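The complex appears here minus one protein chain, its other protein chains still in place.
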Amino acid sequence: AAVAIVQTAQGKNLQQAITVGDLPDDPTKVVGTLAGEVGTRSSFEKLVKKPSDISSRSPLQDFYGMITPSDLHFERHHAGVPTIDPNKHELLIHGLVEKPLVFKLSDLKRFPSVSRIAFLECSGNYRTGKETLSPQEICGLTSQSEWTGVKLSTLFREVGVKPNASWFLAEGGDAAVMTRSIPVKKGWDDAIIAYAQNGEALRPEQGYPVRLFLPGWEGNTSVKWLRRLELSDAPFMTREETSKYTESVNGKIRQFSFDIDARSIITYPSYPQRIEKGWVEIRGLAWSGRGKVVQVEVSTNAGKSWQLARLQEPILDKAHVQFRYLWEWKGESTEIMSRVTDETGYVQPTYQQLIAARGADGGYHFNAIASWQIKPDGAVLHKPEK
Amino acid sequence: AAVAIVQTAQGKNLQQAITVGDLPDDPTKVVGTLAGEVGTRSSFEKLVKKPSDISSRSPLQDFYGMITPSDLHFERHHAGVPTIDPNKHELLIHGLVEKPLVFKLSDLKRFPSVSRIAFLECSGNYRTGKETLSPQEICGLTSQSEWTGVKLSTLFREVGVKPNASWFLAEGGDAAVMTRSIPVKKGWDDAIIAYAQNGEALRPEQGYPVRLFLPGWEGNTSVKWLRRLELSDAPFMTREETSKYTESVNGKIRQFSFDIDARSIITYPSYPQRIEKGWVEIRGLAWSGRGKVVQVEVSTNAGKSWQLARLQEPILDKAHVQFRYLWEWKGESTEIMSRVTDETGYVQPTYQQLIAARGADGGYHFNAIASWQIKPDGAVLHKPEK
Amino acid sequence: IASDTAHFPRSFGLGRVATQVEIKKLDIDVRPDGKGLPIGSGISAKGKSIFELKCAPCHGIGGVGGPNGSLVSSVPAAGKRPERTIGNYWPYATTVFDYVRRAMPFNAPGSLTDEEVYHLTAYLLHANKIIDETTVIDAKSLPKVVMPAHQLFIPDNRKGGPEIK
Partner (left out) sequence: IASDTAHFPRSFGLGRVATQVEIKKLDIDVRPDGKGLPIGSGISAKGKSIFELKCAPCHGIGGVGGPNGSLVSSVPAAGKRPERTIGNYWPYATTVFDYVRRAMPFNAPGSLTDEEVYHLTAYLLHANKIIDETTVIDAKSLPKVVMPAHQLFIPDNRKGGPEIK
């Protein structure tokens, strides 16, 4: 087992060799690796995102708990991950403000700060169509971190947002120069200009050195590598809020569909796992962009009846919550699934309900219940929807 | 800026090159790195633990939020970090039980699980004596993770702990074959047999593949690389609970001092940071091994008066909590410090109070208020205690 | 609690005032009402030759069928849904200018002159049969172009609660 982690950082090498050589037969008889500067994963753990060119999906089926390791947070970008010098990067706020201001990263860090644990989900986070799909493939474009930054409201006070400002443009410093129009109200409510994630600086894939973070809203609106906010009296109708991130609904096109509808997914047991007869703790994640998860129900008989799952505290606002349900599996063929109810009374719909409500065009914000087929040999397969 | 992360895992290479080559002058004009399997830190962020041979301290002054990145979680071990094959590792529970059982890691993961965010602190976590000490050097042997595992009480039920069992021995599979005696009551209360940390498997330095986790208790009792629990009617009086992890108190030696007393530390501003005139958000962490943090007070005039700091929710049981206090610094020489009160009414003491209560021997469980001297030029220095 | 701002000073005095010059450098967005459009103008014929050189490799000859997606509407193959293009899915013509200028060509973003972007915009609108080949596209005419998809767009009508929408 040869294991090493090498981080070449601006000319400085950090090297942390955990083990190079053979595995000891008896680890109690050899002194282990001495303390180091940076830890690493065990070489036995192979956690990887599933990348395409434009996105990379979190391995939900491999996770425990509600925090996503930062290096496994899903990625979605429209022109790659830029490399940004944090000492040069600035955030400009202008437009309908009393006083347009430019903030260095160090300025942003000096403002009163706030931290919150919240999910971030891409609204294009749904796959179905074959049995051999894992949670990562079905909906791996959701992850959760503890985000730290300055409230946008604090910066709004500083620049003096004018009363007639109703929208603002958020613009990234990546090669897509990503732009979204956001209602000013969200900025006053709970938007964060985030510079940290899970205890440390944002990771490059998550917007280093600074991003917008809009709790509960579709991921694309939380513009990464943020360089500019322009206050305005109208939305800007950027490509990302017209050609993309809009849904064809019954012949119309739904726009500015910001909220992430409540959703849940069983991550254990799931494909490609296998179960054995006996007690199985069904585990999963549930979340809502509209507030708190109120309950999660689990069905172990293909939806004929539903039982309340247990929720792991703390149950946080606009956050992934772990749910668990203890099930004795006797070897029968069946289907298991979960559905969440959020604090607005919204109940996660079936695929068929969504199609009935929206028409058959699919598209963004597809939060349907996902079912797992349990085979008599313990195999677990996704149930493709149609 | 050449940056790369290489993880050679059991013959498989994961390579994630973020940037090799020069920094782009304008990141909006070059396509960035495409999506990858594993992310990495920005090459501009140099976060490192401070290692000796036997421990490595978390860089508290560089953190944001309450979660410690797993690879920066403090380390303390007595014979290095072992390399353990999770497929061979087993946990034996025997002694005063109805049915001695051996659990594979996969067995442990099948039991009902629990997650909680809690700190872990080494009871030997105190340094003072010179001005150029950072929070990392003063008390970097504390970190916080979301831990997931099976409750020890669930395993106690399974093996049938006998009524006369009052202590249990926890034994590690490292080269120190670390052992501690723990009251059975703690096992029933809130002990966790943890196999995951911050969403993924434990890191090797934190006990991979399985450890005991005793919320609120001195770190050494949360035995890592756990291989054996023996139920007994008396403590075992191991070297780690006699020769070490005991305190000389007024001529006596205090033993089985498990609880971590309430403590806080200002992490910003702190050495080696510097402040500028104007508004400074004083930030820090506060925690108690006896339950929840109730309040944190901050003094900006060397302890003459104290003001209530704001606490970041969620305020969790036996967990690091972030506190913040907004202060206008006008350039004066002063001292700033924080003190926490926990839900038992315990108020973090001064160094002098601790010496008065315990005698001058120092030792473990030294949780004194730490003060920072603010110099007129903005330099921040630790105030050595005596 | 942390959200309370009653204890904040009127200003933290952080950051520096932005000059008009530096705002102008960054302020590249274009709104539907034309705000943000630069001087210059374009026509479809000139846009066509730029497109063939710089865009067709990714978006297809005539803007149809390239590896990175069609930009121009065409009759779909039998049984297929029409591809979403500028012609059938974009509500505002100004977005073409804004997006092409900020993000295209993908392999050299930010490399086009305003004049080139005007030409390309004219070309893409003409290829989609929205304007005729003589229309000059500039800061005045572009906001007035009415897009076929315009009337399809409705704001989000979901609002939580029991209803599935």
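Note that the chains take the letters A, B and C in the order they are written out, and that residue 1 is the start of every chain.
Assume contacts are C-beta pairs under 8 Å (C-beta built on N, C-alpha and C of every residue); 3 or more make two chains touch, one makes a residue touch a chain.
In this text the structure is predicted, and so the values were computed from the model without any measurement.
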Just list which of the chains on display the missing one touches.
-> A, B
Of A:313, A:332 or A:361, which residue touches the hidden chain?
-> A:313
Selected from B:63, B:213 or B:236 as touching the chain missing from the view | B:236
Positions on subunit A contacted by the hidden chain, ascending = 26, 28-31, 278-279, 310-313, 324, 326, 328
Where subunit B meets the left-out chain, the residues are 78-79, 92-94, 99-104, 107, 110-112, 114, 151, 153-154, 157-158, 169, 171, 175-177, 179, 227-228, 230, 232, 234, 236-239, 242-243, 246, 249, 251-259, 261, 290, 342, 344-347, 349, 353-354, 356-358
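Just so we're on the same page, only the chains that are shown with their structure count from here on.
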Pick one for the touching-chains graph, please: line, ring, star, complete, other.
-> complete
From the C-alpha centre of subunit B to that of subunit C, how far is it in Å?
-> 50
Counting in whole Å, what is the centre-to-centre distance of subunit A and subunit B, each centre being its mean C-alpha position?
-> 26
Subunit C, residues touching no fewer than two other chains | 2, 8, 12, 14, 102, 106, 109-110
Can you tell me which residues of subunit B touch two or more of the remaining chains?
-> 28-31, 279, 312, 324, 326
